[in-house]
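So, subunit A:
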Amino acid sequence: MFRLVFRRLSRWAVAAPVALVIAGLSGCGSAEPAASPASAAAGAKEVNVFAAASLTGTFTELGRTFEAAHPGTTVKFNFGSSATLAQQIVQGAPADVFAAASPATMKTVTDASLASGPATFVRNKLEIAVPKDNPAKVDELKDLTDPKVKVALCAEQVPCGAAAVKALEAAGLKVTPVTLEQDVKATLTKVELGEVDAALVYTTDVIAATGRVQGIDFPEADKAINDYPIATLSKAPAGDLAKQFVDLVLSPQGRDVLTKAGFQSP
Partner candidate 1 sequence: MSSSYDSDTSGAGAAAGREVSGRLPWMLVLPAVAGLAFLVLPLAGLLVRAPWSTLLQRLAEPQMLEALRLSLLCATAATVVCVLLGVPLAWLLARVEFPGRRLARALVTVPLVLPPVVGGVALLLVLGRRGLAGQWLESAFGITLPFTTVGVVVAEAFVAMPFLVISVEGALRGADRRFEEAAATLGASRWTVFRRVTLPLVMPGVVAGAVLCWARALGEFGATITFAGNFPGTTRTMPLAVYLALETEPEAAVVLSLVLLTVSVVILAGLRDRWVNSP
Partner candidate 2 sequence: MSLDGLRSALVVHRPAFTLDITLDVAPGEVVALLGPNGAGKTTALRALAGLTPLSGGHITLDGRPLHTLAPERRPIGMVFQDYLLFPHLSALDNVAFGPRCQGVAKAEARRTAAALLERVGLADRAAAKPRELSGGQAQRVALARALAVRPRLMLLDEPLAALDAHTRLEIRSQLRRHLGDFDGATVLVTHDPLDAMVLADRLIVVEAGAVVQQGAPAEVARRPRTDYVARLVGLNLYRGLGDGARAKVGELLLHTAEQLDGPAFVAFSPTAVALYRTRPDGSPRNLWQAGIDGIERHGDNVRVHLDGPISAFADITPAALADLDLSPGERIWASVKATETHAYPA
C-alpha cells in the first residue's frame, strides 16, 4: 500500500491535499484483492501473480498480453515488497507465481518447499539518482561520502539496500545516509521531493521516474547486480496457466518488455 501511494504521488508537483487523500485510498484498495481466497476458488481461469514492486509496470503489461493470448483468463497481481510477499506465501496466500527481487526472498519460499527450480529472468543494476537539478553536483559514487551531501539508501533488510551495501563495499567507500528507507520507491520519492541530494536505486526505477530524477551510472554497480528469480508455486491453483505465464516472462517477447524498462538480461 505504502509504495503504491508513493507511485501515485510521484506526480506531486502541486498536489492538493484532496488528491493526496484519493491517491492514498486508492493505493489501499489495490493492494489486497489478489490475496483473497475467493480468487483461488474461481479456479483455472485466473492466475495470481505475486511480484516485486519494481515489476509493477512491466508485469502489468505482460499480464495484458497474456490475457489477450488466453481469452477468458484473468491475471491478478499482488505487487509489494518481496520479503512481505514471501511471508504471505509462507502463511498460505493463494499464489500461482512468485517473482522476487532477490534470491534471498525466493529462498524463503523454496525453503518452505512451496516452490522449486526458480529461474533468473532479469537482473537489475543500481544507479545514483539525483534530483533533476542535481543541487549537490553529484557525478560519481565518491561524491556520496561528502557529509554535506544528503543521501538516502534502502534499509539493508530489503534487496536494494543489500545491493547498495555490496556496491559501496566494492568501491571501498563509507557513506552515512540520513535515512534508510523501507523500499526503493520510498527512497526514490525522497529524491523526487528534493529532500535528499542522492540515493542508490535501480536503473528501472530511474527510468520509470524519467523527467523527475536524473540517473548516474557508476562502475561499482556491476559488483552488486541483483538477480530476479521467478517460480511457479508447487500448489499453484492455476496449474498449467501459471507455467504458461512464467514461460511468457522468460520468452523473447517478455524479455523485450523488461529490457525496455531498464532491466538487464541474465
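The rule is short, and it goes like this: a contact is a pair of C-beta atoms (placed from the backbone, for glycine too) under 8 Å apart; a residue touches a chain by one contact, two chains touch by 3 or more; residues count from 1.
The candidates came about this way: all candidates are chains of the complex that A comes from, given by their letters.
The structure presented is a predicted model; accordingly, all values stated were derived computationally and were not measured.
Q: Consider subunit A on its own, then decide which of 1 or 2 touches it in this complex.
A: In this complex, among candidates 1 or 2, subunit A touches 1.
Q: Touching residues of subunit A toward candidate 1 in the complex: what are they?
A: Subunit A residues touching candidate 1: 2, 5-6, 9, 12, 15, 17, 20-21, 23-25, 27-28, 81, 83-84, 87, 150, 152, 155, 157-158, 177-182, 186, 190, 193-196.
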